[in-house]
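A short worksheet on the structure shown next.
For subunit A:
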Amino acid sequence: MTKSVLIIEDEPNIVEAIRFFLIRDGWQVASHGTGDDALEAIRAQAPDLVILDVMLPGRSGMDILADLRADPATVALPVLMLTARGQARDRDLAERMGVSRFMTKPFSNAEVLDALRQLMPD
Partner candidate 1 sequence: MRPPAPPLFLERRSYRQRRVRDAARLLPLLGVVLWLMPLMFAADGDPAPTSRAMIYIFGVWLGLIAAAAALTLGLDPATDDSAQPADTPETTADRPD
Partner candidate 2 sequence: MATMNILVAVCLAYVALLFGVAFLAERAARNGRGGWLSSPVVYTLSLSIYCTAWTFYGAVGYAARSGLEYLTIYLGPTLVMVGWWWGLRKLVRIGRTQRITSVADLISSRYGKSGALAVVVTLLAILGSTPYIALQLQSVTLSFAAFAGEDSLTPPFGDRNATAFWVAVGLALFTILFGTRNLDVNERHPGVVIAIALEAVVKLCALLAVGVFVVWGLAGGVPQMLARIDASALTAFQPDGGRWVALTFVSAAAFLTLPRMFQVLVVENADERHLRTASWAFPAYLMAMSLFVVPIAVTGLELMPAGSNPDLFVLTLPLSQGREGLAMLSFIGGFSSATSMVIVASIALSTMVSNHIVVPLWLWLRGDQEQGALGAPGAGGDLRQLVLLARRLSIAGVLALGYLYFRLSGGGAALAAIGLISFVAVAQFLPALLGGIFWRGATRTGALTGLCAGFVIWLYCLLLPSFGAGILPQAVLENGLFGLTWLRPEALFGIAGLDPLVHAILWSLGLNTLGFVIVSLASFPTPLERLQGAQFVNVFQHSQTAQGWSGGLAQTEDLMVMAQRILGPASAQDFFQAEAARQGLKGYLPEPTPEFLQRLERELAGSMGAATAHTMVAQSMGRAMVSVDDLMRVADETQQMIEYQGQLEVKSTELARTARQLRAANESLTQISVQKDAFLSQISHELRTPMTSIRAFSEILRDSGGMDEAARQKYAGIIHSEAIRLTRLLDDLLDLSVLENGQVSLNLREGRLSDVIDQAIAAATAAGTPLAIRRNPLAAAITLCTDLDRLVQVFINLIANAQKYCDAPRPELTIAVSVRRGRAIIDFVDNGKGVPRAQQEMIFQKFARVSDMKAGGAGLGLAICREIMARLGGTIAYLPGQGGGAFRVTLPLRAADTGPDRRPDRGPDHAVDLPAEPLV
């Protein structure tokens, strides 16, 4: 059975790149481009895993993560967080809020794939 992933990211080129190599790896990929209604998208699509950008238009990825962790339905949902702001503080904050994995842009495609596989073992 295919595993589904939802990419929440506002930069279309980055979405396209991730989508490309994830589909090749056999994932079922969906994407969402804004922050304010990201939670609804996650609840509607119920993906196995979420890739979440930190700086999103409308709402910060950190807030979305906090909401996910506060909801029993998504408390265990694996979340891979991507950020273009290379600051250790963001990483600390995300880890305290229960992020599954935190990666800094620009990333290596292979690393992202490895991370996803670790988060969703077969």
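Just so we're on the same page, contacts are C-beta pairs under 8 Å (C-beta built on N, C-alpha and C of every residue); 3 or more make two chains touch, one makes a residue touch a chain; residues count from 1.
The candidates were selected such that all candidates are chains of the complex that A comes from, given by their letters.
Given the structure is predicted, the values throughout are model-derived calculations rather than measurements.
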**Q.** Numbered candidate touching subunit A, per complex, among 1 or 2
**A.** 2
Q: Would you mind writing out the residues of subunit A in touch with candidate 2 in their complex?
A: 10-11, 13-14, 16-18, 20-21, 24, 34, 55, 57-58, 84-87, 104-110
